[in-house]
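One structure, as structure tokens, below. Some questions next.
One protein chain omitted, others in place.
In order of appearance the chains are A, B and C, and numbering begins at 1 in each one.
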């Protein structure tokens, strides 16, 4: 079976997914849609597919799945429409910036029995997957403390910041998802602190650029997250898991691994300076996992619920910063008791 | 000038300091005292010095300085007695487990104009000092986020745990001091979480074995500390400082740095398995710094106040764990407004 | 301009090049030929191109360039035929196992003014290229000593060994080319020693499996090469260049860079276990360089002469082993004085 794809949104991340779909032997990129016509035409030309409107893709019989790369505020509506139209959906994170809106959207997906995967690409990074494998094999015993250090090479434009939902929902959300992925147990409480150290304009836009987070599970496992919007040495992405029998870590990645020695010392080049070069393989592997899920009619992971919980952790962290206290995740996700939300998992 | 020393306490750490004093060309170990006579006699034999009672050392005219390595609950009393007797004092941390007792003790030292140095040995580790130098030279710009990972090879006996004042006052206290040393700004708020993951007996003794801490300064700098009482791979002691222009880190130390490669991969040996082998050089260098301070009649650092603040941070962390909120350090050290406490700095 | 390709040989390395050609936006794979028809058909199916005979590709007007991946003993003949037919040629190393045959072949290419590139893929490894760039920028001053350690994960079948021309012409030849690439000066003398330590069957086939080589240039620069047909820890490929102002090195590559710590120490996974995964990027980049040379009608590098000299170095090394002395390369390449051989450079 070949999974036939429609791509919604031909921007930066849309191009990444177009390439991943096109080079996957089990998939075919059939059509691309974008409000900005030239973007759609260019991408369609590159991958020899059609330009269509979103409405046409929704109605198309020759399309099995869509990749949603449109602006965040359209995600939830599109998910609802396409799941009702019977299309499998890969949606870039976040589903929405509002937890209640996400819950409502996931109920629709549940009701339809639809396939929804959320784009937490880091779960598919080969190095991070290898860390997860080591844990899964029991090599480090019981997981006890997860440490995530995640720093961007530089802050995005303030205009982006303003639409982003804030650093916790835009950047830390990836680390919340990774923390859950590595802890193997739901997070119960969130404590966070944040400040503006990189760029005052970020503060003036109502956001922070430097964040520390502590997470705890019911059984007492810990995770800490350290975020900054700027790292002069490149895209700093490290994870480490300490367990009862040992520890496992994934180091930073750089484009070339050489070392120059001279009177000043031994120098290795800076890290990748962009998330797309850092996570090139991860993007291809996540689309591949989605295709496999569609093909085998098995649940896609990370699921819509994973997207909801990561967002709830961001909201809990924000509340913790505002109120100076440890916040229970259940304060945000009270309605999670409604088991139907979990059915899609 | 040769600084003439009396050593109070001939136990494990007393032996370390006896060696440091004896091999320092500016110092002479004159006498050793210990309640357990054989311990004193053995050590005196090894370093060709006398065995005396504490009272005799207090009264001795041929002794300029003492190293206090007796049980914690005797420290404050001994400091007060010896400072009144005009001796310079190097005291193992902590001064006392009670903040008010420490304050009272420091007031006596202040009143006497005495010299008091507290044994935060890690400040003298050559690798950590090199990190501090890099910061001091401005190589990483403004310090923004400090990350400290500190894990013991194994938990001490529960009997020790019971007398220790708890993991925060016994183990994390070193990291609190290091965080201050590296941040270069006083800590304003403390958030902490703790659990029992290593050994239930530790929990039954009323303590924790796994701790995460977040610290914030008034200007918004962050520090995080991750502690565990057990690391199968050795004594895990890492620091990393992220700043506006770059970052600097000190890696773990191992007895030998070889690597064996075979079909299982590339393996380096475990880390040091004991704080004394890990910090051998640091112990010698801290005593050397104390001797230099005594000789030059300049203030010793880390000071009694440094000891007080580290303890207050531990108390604030404990309160944070108990109350599930960010605790201001001033809640613990309110009386710090009494400027006389700071005079000894 | 799109460079239209014929592929001669659909075996293991042929598949690698078929993928590289197909995914290069400036190229098109038109036809594939293989004596074993199913191999050709399968590959043609995968890349949607035609199956043709070698004769048809030779005569084809819709083919600008060929990639020669047939058995070694056909290379020289095919080069001569295709250069006369006006096709640009990328040929897997070696051109031939006989130096005189290579010289004759290169004269034909020279006479025709043809484009010939030889597949020394390692020059295109991003890490090795970065080492070369550091040298070219003068960062390490004058190159003085090159160290190459190159070990295969495991020995090839003895049948392959018998047809290979011996380890020096089959394996070390890559290192000879790299040494020239890094030294930036022609090699004048070769000293070598070799033994059978890995597999007696290799010795019985008249070959060696463990080789050490020393090279010297006229100005006194050194290179050393260490080869083994077996490395339990994976495909060991390291280069290091020591110069007057510093040194530069490229470390080994592994599929994932994680580290597991436990009571046995700190372990990173083994290296790549296969040249194709190790040099994936290099294969794509060398075809890309060839396409650029064809498109811009500029000389291709590594050239036929590079192929000849690497082979001559292998022959000199063999003579050194046989005669227990340093062998001048000119003893092998005496006829190089015939300047016409160098014209293609």
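Following the convention adopted for this analysis, a residue touches a chain if its C-beta (ideal position, glycine included) is under 8 Å from a C-beta of that chain, and two chains touch if they have at least 3 such contacts.
Computed from a prediction, not measured in an experiment: that's the story for all the values here.
Residue-wise, the contact with the chain that is not shown comes from C:220, picked out of C:25, C:157, C:206 or C:220. Checked against the hidden chain, the listed residues B:3, B:39, B:140 or B:183 yield one contact partner: B:140.
Contact with the omitted chain, checked across A:25, A:206 or A:265, is made by A:265. In the complete complex, the hidden chain is touched by one of B:53, B:249 or B:298, namely B:249. The chain not shown here touches chain C at positions 142, 144-145, 147, 149, 151, 189, 191-193, 195-198, 210, 212, 214, 216, 219-222, 224, 226, 228, 230-233, 236, 242, 244-247, 324-326.
Those residues of chain B that touch the chain absent from the view are 23, 126-127, 129-131, 134, 139-140, 245-251, 253, 255-263, 269. On the side of chain A, touch with the chain left out of the figure occurs at residues 232-233, 261-270.
We adopt the following convention: only the chains that are shown with their structure count from here on.
Of all chains shown, A has the CA centroid lying nearest to the centroid of every protein CA atom. Per-chain CA centroids place chain B at a distance of 59 Å from chain C. In chain B, 232-233 are the positions where the chain touches two or more neighbouring chains simultaneously.
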